[in-house]
Each structure stands twice: as structure tokens, then as C-alpha cells.
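All protein chains of the complex are present and in place, except for one that has been dropped.
Here is subunit A:
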Amino acid sequence: MTADPRAEPRTGRLTAWLRDNGVYAAVAVLVGYNLLFSANFATWGNLGTQVVQVAPVLIVALGMALVIGTEGVDLSVGSVMAVAAAILPLYLGYGFVPAVGLALVAGALCGALNGTLVAVVGIQPIVATLALLVGGRGLALVFADGQLTDIRNDDLLALGSGELLGIPTIGWIAAVLAVAVWLVVRYTTFGRQLVAVGGNRSASALAGLPVRRVLLTTYVISGVLAAVAGILATARLTASDPSAIGTLYELSAITAVVVGGTPLSGGRVRILGTVAGAVLMQLITATLIKHNLPDSTAQIVQAAIILVAVHLQRGSR
């Protein structure tokens, strides 16, 4: 009854350093290794490919980092990508802007549904968003009539294959969004309230914070970012494929967030770490493929890294 719950375990300094900087160090090591031993690594062509591949995961992971910061999780992101992808061809006849706009609105609505279930109805995030993980893809397939549709809109195709200053447009978009989300977390009232709600919900409520509004907004942001990723993935693929697009993205996004040092217990959001986490996972796959190791090996290595990341987090609590 009165046992001291705050008998904090003393973590070693190495553990603490690894927790805070391990993901950056790992990225640096992998980059260094590839520069030395992988042919064609440091070419514009290869770097562009890596950026394009990591960008959609990264964008989804940004929203995921916010949701995890509130002590929640959003399992529906992959299906929301599919919903956005399915909506695009339906409205591209009216032009690029209305189609993309509606896809984003669809993402926001999906997020609002998740947010309402979590913040207002009070369902556990993992269950609330599981519903849309299952239902969202079904919905997307209904929209698309179960079909894969080729994209012929030039603006959308340009979004998928365009470059600016030698870097893919998709990469620029991901970078801008990452900076924007970082600024929101750090410098806005909403961002600070998000971290507070995740850190101690009851204390936040007693301090008069609009807890429900903060949670709802967070899930809407996650939904919109997932829709952005769905649009970009579609543009890149030059086809809307609601049965395949975004599958297992929720797991890749959670991995990037966790490996990047954001604790699943909430109260802390590390955007730069999330970026590094996404990049690290991409680099692992790329490196092993370059050395002719199968994808399954990459998965095993990634699993090991997740365990290490979670272990480091645990020691810090």
C-alpha cells in the first residue's frame, strides 16, 4: 500500500546514451558501411530510390509518433492509405485538386472516427483502430469495385516521378511534413498538450486541458498523413491498387517510431528519431538486398533491432 513505486532502476550511462542516440549511430554505421562496401550506393539513382521507398512509411510514421505519444496506437493507417488510393480515380475526372482534396478529407474522416471511438466513447486505441484496419480496406475495395485502376492524370503522375534539385518530389513532401510535425510538437499549444495527455491523462484533465479535443485532433492528423502516404504511393505505382496498397504499413510505422526512441507508454514524441527509425529500417533492407541476402533475413534483423529498442526503453522507465 505504501511501497515506494519510484524506486527507479539505475540505468547505465551507455544504456541511456544508446536509448537517446542509438538510432542515429546505427544509421551512421550503416551509411558508412554502404559507402565502403556497397557498389553504387552513393549514386543519385540509388539514393533517389531509397528516398522514394522510405517516404510513405515515414509520413505514416509521423502520425503514428503523435498517436503513440498520447499512449495510443493507430492500426488503421494502412487501410486508410487504401481508402485514399481508392478514392483518387473516382474523382480524377474532375481534376487533380478535387481528387486529392477528397482523398485527404476521407483520411481526416477515418481519423475522426478513430478519435471519436478513443476519446469520446472511450474504447482502447488498439481495439478502436483495429475496426478500421479491417473495415477500411473492405471499404476501399467497395469504392474501387475490387479493381486495380491505372492512373492517367499527368499532375498525379508527376507527383510520383517528379524531381526537384535532383531529389524526388515525394522525398521533399516527406521532409516538409516531418519538419512541420516537429514544429507542431515543439512549439504549439496542441503539441505540448498532446505530450502532457500522453504522459498523465488524469493530471492533464485536472489541469483543465481539453483532453478529448487533443486526442481527437491527434487521430485526425494521423488519418490525414496516412491519406497523403496513400496518394503518394498510388502516384508512384501509377495505379490505384486498394487491395495491396499500404498493407502492413501500420507495423512498419510503429517500428520506425519505437526504434526512433518514442516510448509506447506515451508522454514523449521524438520526430527526428522517427525519421531516423524509418531510414534505418529502409537501409537494413537495402543493404542486405545489395548483398544478395533474401528479404526474410532483413525481417529477422529488423525484429532484432525492435527488441533492442524496446529493451532500451524499458530500462529507462
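A few points about this structure:
Going forward, contacts are C-beta pairs under 8 Å (C-beta built on N, C-alpha and C of every residue); 3 or more make two chains touch, one makes a residue touch a chain; residues count from 1.
Note that in this section contacts and distances are computed from a predicted model.
The complex appears with one chain absent; UniProt names that chain "Sugar ABC transporter ATP-binding protein" among the candidates "Cytochrome P450", "Protocatechuate 3,4-dioxygenase subunit alpha", "Oxidoreductase" or "Sugar ABC transporter ATP-binding protein". Considering A:Thr129, A:Gln193 or A:Gln282, the position touching the chain not shown turns out to be A:Gln193 (whole complex). Contact between subunit A and the unshown chain involves residues 1-7, 187-190, 192-193, 195-196, 199-200, 202-210, 267-268.
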